[in-house]
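All protein chains of the complex are present and in place, except for one that has been dropped.
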Amino acid sequence: MTTLLTEASPSGATETARPAKKKPRLAGTTAWYVVALFICAVMVVPLLWMITIGLKSRTAVFDIPPKLLPHEWTWSNFVNGPKAIHFPRLFLNSIIITSLSVLGGVMTAMMAGYALARLRFPGRKLWFYLFVGSMLLPGVVGLIPLFQLYKSIGWYDTWLPLIVPAFLGGNPLFIFLARQYFLAIPYSIDEAAKIDGAGHLRIFVSVMLPLTRPAWLTMAILAFQASWNDYLNPLVYLYSSGKWPLSVGMASFVSPFAGKTPDWSYYMATNLLYMLPPLIIFFAAQRYFIQGLGALGSTTQK
Amino acid sequence: MTSSPERIVGTSPVKQRRSGRGGMSRNAGSDVKAAYLFIAPAIIGFLVFVGYPLVRSFYLALTKYNGLTDPVFIGLGNFRRLFTTDPAFWPALKATAYLVVLYVPLSLVLGLALAMFLNQRFAGVRVVRTLAYLPVVLPAVATITLWKFILDPQVGLLNTILDRLGLPTSLWLQSPNTSMPSVVLVMLWGVGGTMIIFLAALQSVPTELYEAARVDGAGSWAVFFRITLPMISPIVLLQVILQTTAALQTFNQPKILTNGGPGFSTNVLMLSIYGNGFPTLGRIPQLGYASAQVWVLFIIIIAVIALTAKFSSLWTYSDNTSD
Partner (left out) sequence: MKRTMGVAALACAGLLVATACSSGSDSGGSSSGPVTVTVMTWESAETNVAIKKALADFKDDNVKVQLLDTPSGQYGDKLASLTQAKKLPDLFWCGNDTEQQYTSQGLLVDWADKIKNGDGDFKSDNFVPSAMENWKTADGQMGGLPSLMNTYGVWYNADAFTAAGLTLPKAGWTWDEMYADAAKLANKNGVKYGLVADNLTSGDGPFTMSMYSVSAGGAPFTDNVNHPTKAEADDKYQEGVTKLVAAIKNGSVAPPGYDAANVQSLFAAGKVPMTFGGQWLAAGFQTDKPKIKYGFAPFPQVQTPTTLYDSVGICTPQYTKDQDATFKVLQYINTKVWDAVLPASPVAPPAYTPAQTSYFDALTKAQQPTVADTVKADLSAEKTVGVRFTTQWAQQVGDLTTANYQPILSGKKPVSDLPAYIDKINGLIKQGG
């Protein structure tokens, strides 16, 4: 706890440094970088440690006292670890499941957001409240009844339970975000398009989508993370190992049964590869992400 | 569900648009059809994934059901057991409350502090932002497992570092006194999620306001309390609601780090529900009972949110009192 609490005080200090930019500039800058370095350390050291575990031999993980650097570098973990869980196949599965659910989740949320923000129809407020209210519903409510529903319509051991909900507006937060973003766009744009004879579909696709890029990119990033990291649903719904995504495959390293030490070195080495895609996507789209999230609190009600 | 997110969300003067009313009322007839077409997937999804489970699980809450044989209606029997005989229920509520009280304020304060810190112009600030958000991007199962290693009292990194620095070490997850704070510590490592939303809010505060305040000679604390905080108050409220809802449903961290132990110290309600619905190897699930617990959790969430929303109207800044 102590490590994290200390972050709070320096940021208060730099808060002061901000208005007083001109005078004690050097001191302020130095202070900022010291704190920044500390934050980076807190966030990154655990990950560096993970890399070193990935490089250690199987039993060296439990050396006491723990050594920060491995004394023999076991690069082969990065080959044998992934091989042990059929990494390429699971990777492909994860890509397919994730891209479909990102597509579905973003598309339906944008559609719903468009209607709720820019079209006038009876029940608009009601549906908005219902959608947003369902954000508060604990996920477990669905776990038991939906499992039985999927089972009875033959979706057990298919990817459908992981993908279809996304195509049906699965994430109410996205609908909320989309609506907020749409509200911020001037209505004169629609009117101009309507005068040109465009229907709602065309306005939505060729006018609104380009304008709302930060919003749907943000949703795409969030949806990607959620689907890529989802573990419980694929575990419960997928029976054949050929259909598993990576998240479930990763769990097969940690086996408490039959006298095997969980193979932490393989686990951590494979983990690095597993983490790469969400990392790359976040790095690439960071700017839009922050911009898109801004919509959460910055637009007006209408 | 009574809370109104519309009311939560105030207005930032920059993006405020009031011009659109006329556009909306035109062609109202065709709008209705188009609108329902656009929200149809979401409505179907709502009915199937929210409505149906809600009704079904309410029925199950009134039954004895193991998923293998047909449910048997027992009225309020599950709730009676929950509130009177179950030795795990009250500790679970207590653990959940402890977690929320510990996590939510810390997450908000740290998140906001971090956001303000990173909302400054310094070379390399984007790198720091990215690193601060990094833990949120990474797969939860992997990072939590990693933390379990770090917190291990004997071979863990944290105790090793503390020991080398000559600081007192701790049992962390393995003592009933420190287990919940340790779980919260791991959750706070992901404070980047809270930070990034605050950061987005801070960036939409118009700089003219700060300049005006500066001209008036306001100190930095005054700027913070008179300008920054009021301007971002809608998002603060949204964050309170999101974080509280999430904290009440915390599952991954205690499941992986402690599995509820030692004793009941980290056995939060979600963990207890999961344990009854999907029990350990070789035990028969108690789905009816788990559903009753789900409903208790649901009601708690609604109550907390309703209270927050009600209380918030006192302090949330909103400049569009019209409409």
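For the reader, a short list of remarks on this structure follows.
By written order: A and B. Residues from 1 in each chain.
Keep in mind that, in the parts below, a residue touches a chain if its C-beta (ideal position, glycine included) is under 8 Å from a C-beta of that chain, and two chains touch if they have at least 3 such contacts.
Model, not experiment: these values are computed from the prediction.
Considering the intact complex, the chain excluded from display touches A, B.
Interface note: of A:M135, A:L173 or A:V236, the residue touching the hidden chain in the full complex is A:V236.
Checked against the hidden chain, the listed residues B:F224, B:F278 or B:F298 yield one contact partner: B:F278. When the full complex is taken into account, the listed residue touching the unshown chain is A:I96, out of A:A31, A:I51 or A:I96. Touching the chain that is not shown, out of A:W32, A:F78, A:F147 or A:F282: A:F147 (per the contact rule at the top). In the full complex, chain B makes contact with the omitted chain through residues 33, 36-37, 40-41, 44, 66-69, 86-88, 91, 152-155, 173-176, 179, 258, 261-265, 267, 275-276, 278-286.
Across the interface with the omitted chain, chain A contributes residues 58-59, 61-64, 84-85, 93, 96, 100, 103-104, 108, 147-148, 151, 156-160, 163-164, 167-168, 235-237, 239-243, 248-249, 251-262.
Please note the rule applied: only the chains that are shown with their structure count from here on.
Those residues of chain A that touch chain B in the complex are listed here as 1, 4, 7-8, 10-12, 14-16, 18-20, 29, 32-33, 35-36, 39-40, 42-47, 49-50, 53, 61-66, 108-109, 111-112, 114-116, 118-122, 124, 127-146, 148-149, 165, 167-170, 175-176, 180, 183-188, 190-191, 194, 199-201, 204, 225, 228-229, 231, 247, 250-251, 254, 264, 267-268, 271, 274-275, 278-279, 282-283, 286, 289-294, 296-302.
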